[in-house]
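Before I ask anything, here is the structure I am working with.
Only one protein chain is missing from this complex, and each of the others stays in its spot.
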Amino acid sequence: MTETNIILEAKGITKNFPGVLANDNVNFDLRQGEIHALLGENGAGKTTLMNIIYGLYRPDSGEMRVDGKPVIIHSAKDSIALGIGMVHQHFMLIPVFTVAENIMLGDETVKRGVLDRKGVAAKVAALSHQYGLDVDSLALVGQLPVGLQQRVEIVKTLYRDAHILILDEPTAVLTPQEADDLFRIMRELAGRGVSIIFITHKLKEVLAVADRITVMRGGHVVNTVTPAETDEPRLASMMVGRQVILTVEKGASEPKEKALEVKDFKVNSQRGLETVHGISFDVRGGEILGIAGVQGNGQTELVEALTGLRAPTGGAVHFDGQEVTGSMPRAMTEIGLAHIPEDRQRHGLVLSYTVADNMVLCDYYHPPFGVRGIIQQTALDENARRLIQAYDVRTPSPYVPVSKLSGGNQQKVIVARELSRPVKLVIANQPTRGLDVGSIEYIHSVIVKMRDNGAAVLLVSAELDEIMALSDRIAVMYRGHIVAIVNVKEATREQIGLWMAGAQAASV
Amino acid sequence: MKDKFSINVVWDWLRSAWSAMFVPILAVFTAMVVGGIIIALVGGNPFDAYLGLFQGAFGSVKALSETAVWATPYIFAGLAVAVAFKGGLFNIGAEGQLALGAVFSAWIGYALPDALGFDLPAIIHIPLAVGFGMLAGAVWGAIPGALKAYMGGHEVINTIMMNYIALNMTSFLLNGAMKDPSPTNVIARTPTIAMSARIPRLFDAEVLRVHWGFILALVVAGLVWWVLWKTKLGFEIRTVGANPDAARYAGMNVEKIVVLTMAFSGMLAGLAGSVEVTALNYRHELGFSMGYGFDAIAIALLGRTHPLGIVLAAILFGGMRNGATRMQFLTQIPTDIISVIQALVLLFVAADAIIRFIYHIRTQEERVVLTRGWGG
Partner (left out) sequence: MELKRFGFIAAIIVVLFSVVVLIGSSQSSPLVIIGSMIATTIAVATPLTLGALSGLYCERAGVVNIGIEGMMLAAAFFGWLASIYMNSIFGWAALPSLIGGVFFAIFTGGLFALLHAVLSITFKVDQIIGGTVINILAIGVTGFLNRQMFFEKGSIFGGNVPHAPGTLPSLAKAIDSLCNGGCGGLVNSISGSVIDQKPIALLAILLVAFTHYVLFYTRWGLRTRAVGEHPRAADTVGINVQRMRYANVIIGGLMAGLGGAYFTLESVPSFEPLMTNGRGFIALAAMIFGNWTPFGAWAAALVFGASQAMQINLQIFRESIPPQLAILQISYIVGLTPYILTMLILTGIIGKTTPPAADGVPYEK
């Protein structure tokens, strides 16, 4: 890529949302045929900027040019007409439609009063083959694996003759191998003249595949550099605004007896299909077992079954020697489980309740908060004040609805609530998803502290870096099986990545 | 952090109460304006009409008494709907629960002394009659509750179906086994209930009809507030209503709570019917309960699903229904216009954005969306 032909330019983009200045006078340009990474932590304003370019939001001020000509983009229709295509972080696909129907939606061809499904299928087949992105036009999108769904999204943009492609956090749902595959496709497309913007918060990727990197922080652009000019620590500090320690401080673990023992555990998904196929593992007090794996390989169902939100269909779970298979959430809480749920706004919090009420969500029914069926308000208030201080939850008052807190502080409320009980087992599922770096550091330190206090910690995360930084032992889940359990010192990133992709199942 | 009972706290409470009532008050006002326009369009004089309405509702001691009489079942039914709302459920079945509460209360009221062979003291008979009505309503509410909790059947259609089933049942009973056998009677109604089953009037029974049931309604409103906000059960109901997934995670038995909530709601609606029978009409007549179900929804929403607001809204609606008779007498405007006005009130309360737009009020909190589709 040697052309300095600027194909897309955004100047002085400012966008305000109630209470948040998402984009503050942002300048951004894209050169023909380049892969330009937009790097920043959660909340930096990257997705907002791209949504403005794609036409889903209108900027409060600023202008855009495509191919040197000023343009006004009011809606996705306009950007599509200009040749801009976007693949969103959460796929914009309709599960009950076929691949062909999803691709032609909005740009349908009609033959004699009827949708021309066959014609579209043929065109899609030709297109996907041309770019090495083979997809089956007649398959139902909802039944496709995630990697293939992403391909459909990309083909969707190419079907509309996009030559500017925006990818929003494309590797969030991919294994390391699938990510490499994606980067190959990206280079291939760039070589054919497609200009690519890709949004990410992962430093390694950016250095691996980008031609240029623009770092955003707090709504404005910090700098634009090339990979040759920078390295991970420097990028990290640009992202966060201060020196960032990229590793977690962690002493050696002193594991005690087995706390959690899982044997031949089987769980069905919401739709009734077996998703966890008889797995076995154990966690000792004083150690962190990290379960690595791309989302969708059974981790969600596993955690739900261990914490009582779903009934297992087979196998046994023992905790401290007692059988707890299929116990209800309250029973698990009472034997010492702290559960930090994957979806904090759905399971972990009642958004319309105050911070104080959320702090007693799991404990309201027994003394000191509930005595003979009546809520003891004073005890509740006292508890809230104590925990807010101890865990440094940033909130104007304990009586503010928790929906008003930032993601990081909401997670702190959950952590404060869960860990303020006597805890012997911590199950943390994607505990730092969507959080800013400061909150991530805090949560990590808390998890390590629980371990050091003797609790058994089961950490489930799709972020391989997090697993490798925190775990003492690592188990890899793939398609509902545990394909490997290793000590963190014995495993390499590449090896784990291979296991995550289903290759080379080790003897477990 | 503030002290519990300082002037600041009281002032804050007054201010938040005012801002909560602001939109409903404007909604009522706007609805009456539109109603006035409709009256003018069909040739009436809106000012005379509303004057008559007001006179009939609040203009004399007798009017006030009648308004209280009308408001009583509205308070109970409005509370019923509100309790269900708080639990995330739509109870459109208040009408059926009310009807069954009335029928069964009447039955205990007139049949029990005969069946037992001796008279009962009021102190036993009244609670029995009212209690039975409450039980009937509770069961009638629990059925769709259970269907929702354990089988996923959406309570909107189920409660509406239960209404029609209840209507058929009461028609069957009042035309058949429970029909007033006295020779002068031709309509579908029960015999009058025994003297011992009657809730006494507040004042001179010949002059004012207002009864102790009204006081009971106020007390029950306070009780409902206490249960919802001060007890473990109330916390569970509200949590299931706000976020059933989080409720499950918190260890609550969501299914049981859904059934309990609907039973609680049905019980209150049944109580509405019971009190009407034992305190006012002393019998149950087919068709008297028509329309209460939808009115209850309007009252619950107008009162912002808070017991205090519901009492006020119920008095307003009761006043309007009461005053409409005088309005019709004075101006020949049919009493049905009140239904139109009440529909408009509901419209403006539900779409408070319209009111905010008309009167340029800034939006405050997030919208509450209760519908989650049919949950299929």
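Quick notes on this one:
First chain written, first letter: the chains are A and B, and each begins at residue 1.
One rule holds for everything that comes next: contacts are C-beta pairs under 8 Å (C-beta built on N, C-alpha and C of every residue); 3 or more make two chains touch, one makes a residue touch a chain.
Given the structure is predicted, the values throughout are model-derived calculations rather than measurements.
When the whole complex is considered, the residue among B:157, B:187, B:205 or B:223 that touches the unshown chain is B:157. Not every partner is drawn; the one left out touches subunit A at residues 54, 56-57, 75-77, 80, 86, 88, 91-97, 101-102, 104-108, 110, 113-115, 156.
Interface residues of subunit B with the unshown chain, by the touch rule above, are 42, 90, 92, 147, 151-154, 156-158, 160-162, 164-165, 168, 171-172, 176, 291, 294, 297-298, 301, 332, 334, 336-337, 339-344, 346-347, 350-351, 353-354, 367-376.
Going forward, only the chains that are shown with their structure count from here on.
Computed centre separation for the pair subunit A/subunit B is 47 angstrom, with centres defined by C-alpha atoms. Note for the complex: subunit A touches subunit B at residues 307, 309, 328-330, 333, 339, 341, 346-353, 357, 361-362, 364-365, 370, 373-375, 377, 385, 397-398, 403. The touching residues of subunit B, when paired with subunit A in their complex, are 1, 230-235, 239, 242-243, 245-252, 366.
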